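For this depiction, one protein chain was excluded, whereas all remaining protein chains were kept in their positions.
Chain lettering (A and B) follows the sequence in which the chains are written, and residue indices restart at 1 in each chain.
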Amino acid sequence: MEVTHKKITSLRMEHITKRFPGVLASDDITLTVEEGEVLALVGENGAGKTTLMNILMGLYQPDEGRILINGEEVHFKSPNDAFDAGLGMVHQQYMLVPNMTVLENIALGYKQAWSPIKLDLGMVRERINEISKKYGLFVDPDAYIWQLSVGEQQRVELVKTLCLGARFLILDEPTSALTPQETDELIVLLKRMSSELSIIFISHKLQEVKDLSDKIAILRHGAMVFEGTTKDHSPSDIAALMTGHEVDLPQNDAPSCNGTPVLDLKNLNVKSDRGFLALKDLNLTIRGGEIVGLAGVSGNGQRELAEAINGLRKVESGEILFFGENIANKTPYHIIEAGMGYIPEERNTEGIVPSFSMKENLILKDSGRDEFSKHSFLKNKAIEKNANDLRVKFDIRSPNIHVAAGSLSGGNIQKVILAREISRKPKFLIAVYPIRGLDLGAAEFIHKQLLEKRKEGIGILLVSEELDEILDLSDRVAVIFKGQIQKVLDRKDANRRSLGILMAGVKDDQTV
Amino acid sequence: MTKQFRILYKVSIIILAILAAMLIGSIILMTIGADVFKTYLVILFEPLKTTLQLSEVLLRAIPLTIIALGISVAYRSGIINIGAEGQMAMGILGTTAVALAFPELPKPVLLPMAVLAGAISGGVWGFIPGFLKAKLQVSELLSTVMLNYIAAQFYTFLLRGPMLDPAELTMGSGTPQSMRLSRNLWLDRFLPGTRLHTGLFFALILALLIYFLLWKTKYGYKMRAAGASARAARYGGISVTWYLVIAMVISGAFAGMAGAIEIAGVHRRAIEGITGGYGFSGIVVALFGGLHPAGIIPASFFFGLLIVGADMTQRMVGVPANMVNVLQGIIILVIVATKMILADPYLMEKVWRKVQGLGKKTKEVTA
Partner (left out) sequence: MNFIVNILSLGIPFSVALLIASLGEMFNQRAGVFNLGCEGIMAMGAFLGMLVPYSIGQGGPTPGIYNVLGLALAMGVGALFGMLFGFVVVTFRAPQGIAGIGLQMFGVGTAGTLFRHFVGGTQSVPGIGNLPIPFLSKIPILGPIFFSHNILVYLAFLFVPTAWYILFKTPWGLRVRAVGTNPRAADSIGIQVNKVRYQALAVGGALAGLAGAYLSLCQAKMFSDEIIAGRGFIAVALVYFGHWHPVKIMGGALLFSLAQALQLAIQGQGINFPYEFAVMLPYVMVIVVLAFSRESQLLGPTALGQPFNREKRI
């Protein structure tokens, strides 16, 4: 059976408004896409891009506003309605079921192959072949999703969306998990597809916006702040519109210092949750008073590295020398007491106990210290004083120190964590994606604090995907790929291009 | 959103929840052709009418309080203890063993020793699922239930064999029970004409103790952190598995003490059926009391009332006493659902906007 949909000659969202508790996620947004156009939806994290697209796909219901296709109003109660109208979306976090095959994942949405008592996988297989040939997108239908790499999974997502008959593609940050080289391939592919399909793609990477889009729409704090044609605007214009002011984060301009090595990782082997080696004989040395940026596409072992150093993940073999002591497989408590500070990736679930008050979270690592308890009894006055002091010093915006930490905004949660970690006077600090998803004000504050700690002579390991962040702050840059350090560069030798190549797994610059 | 609306919203939801619980109960009552209104009336008010009955309510509130305190320690630490029934049985056995072995010891020695033995026996029975969860990730929900069945069998075995009253063997009917325990174990009954015993004060002291443990000490802080977010606690250097085991041991020890107090105060010998569902009711009491000693004390009074009331419905309106289990089951279901509704800000905002919309419309109509 052939899937046929009416052509979408125009799509229009009018006056879309959507509220979440305490947040106005979409504020009276209107946008239009015509046939064969590529619209880039641009904005910072949290600007409301994904919410808007989820509304378009029928995943969320708008509180106000309407959607028009070919001039007629449509109501999408669920994604099914959106599929039927010819829309398809590739989400940022791939929507695939890991313990099913590619074939089964696509069959899940391919209702033509459903009869009450039998699933016609043969029909799905044919459909996949047809689409694969048409767009030059090849996937192995019998592979399990968990066996596939991120790039392959994205291809499955694209094939799935096209198999289900999409004439109008929505892509949510399609390149965020790809290497620069995979990104280039995707851009070429999307350009080819744009001759047949209309595309909306969400991004905050300006280069690909320039490369791919015809039109551009910029969101800020849930509202549309700009709409226009791409070719009339330079990337710096767009950046300024995105952020509201020129991007100006603090930079590491102090001379690099040659302190003694404080953290020395030797032939480290660590397994991932799935049981294979996420770190393979990894070696890295960090000295006091320097920031080492760990660059890499996420999923190359960064999480495992941070967890292993902090005693939260078993080290299979190798040494972690921390001021000369091997802390591999020591308890988190022991490592904390040795002077390790850690700003974890998952700030909402790992960095704080969400249901605990702010003041309680600020003593998470110190409830047993004499400062905060005596004969095992907590000293409430000292705890409150500590919280009040840190609240002022770190500019934590909360109604008071008794509110549940989980109710604070992302930036303020991160400040709570930072306040706790820094006020403990650590001898070393690991910061994992410290500004991900934060507004510029909070990001600037956090970067300043990190640089200040560096000045005080503390070694810092900064894990990030954002090359700008790495290049702004680091004294040296280590690139991680498939659980190994590809290369360690001095700040002056590193640039976006050289790092991109290393992140893609190419070791020698000369080969590219 | 106004503050009045928030309060009104929460109160209405709680009222709706109570109505829903009573409605489901009514359906069961109507199925057996009982007079619904009268049944509820009997359960809720009949036990309050005489001192004797009131004392019986308090008598049941004693083990309920102690067990629920233990369960809330475990719950707050992230482990659900459904094994209080078995832990209580083991506690009774421990206490009985000590009392049988040293009947001549003076009261100030024997009583604490026997209660301690009960606490240790219950604590050991709580340690097993705690350890299995911490080291081998065995679901405590299943292991504690299984341990209940095992404890029940072990209990019967001892009462029929090693602990059987010699008098039963020679001339009695063979009822599985121990001999009457030494007087030096007995708790005083302080209200003449009733069975109400000094265990009541013991329960209140334990409640105070748990309050201080959980909210005023670093151990309580760490336990609550481990329960509220195991990941964050681990990150913060707190040994989640260690506190999990400790919490289960405390929880089991409390159930064991409840058993000890129950035989020292009420039965004065080990007989079959002492636990009689207290372990499960304790879960309901703990939840109903908001997992806080200040809530658990009134909650155990309320459930003591239900248990005594349900006994009376049999005689007065012909409703089987099992009805109390039905009500407890409903109450758990309604509490957990209601908690989620109250914690959902999105729903509240939705309702708020609907209410506002209605307000606007009526205004337009009147205009």
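By our rule, contacts are C-beta pairs under 8 Å (C-beta built on N, C-alpha and C of every residue); 3 or more make two chains touch, one makes a residue touch a chain.
Just so we're clear, the structure is a prediction, and the values are computed from it rather than from any experiment.
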Counting the whole assembly, list the visible chains that the omitted chain makes contact with.
A, B
From the list B:22, B:124, B:141 or B:271, which touches the chain that is not on show?
B:141
Of the residues listed, A:43, A:62 or A:79, which one is in contact with the missing chain?
A:79
Considering the whole complex, not just the chains shown, which residues of chain A touch the missing one?
20, 57, 59-60, 78-80, 83, 89, 91, 93-100, 104-105, 107-109, 113-119, 144, 146, 160, 164, 273-274
Tell me, which residues in chain B touch the chain that this view leaves out?
28, 31-33, 80, 82, 132, 136-139, 141-143, 145-147, 149-150, 153-154, 156-157, 160-161, 280, 283-284, 287, 319-320, 322-333, 336-337, 339-341, 346
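Quick note on the criterion: only the chains that are shown with their structure count from here on.
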Go ahead and note the Å separation of the Cα centroids belonging to chain A and chain B.
45
Within the complex, which stretch of chain B touches chain A?
216-219, 221-222, 224-225, 228-229, 231-239, 345-346, 348-349, 353
Chain A - residues contacting chain B, complex:
19-22, 63, 310, 312, 331-333, 335-337, 342, 344, 346, 349-356, 360, 363-365, 367-368, 372-373, 376-378
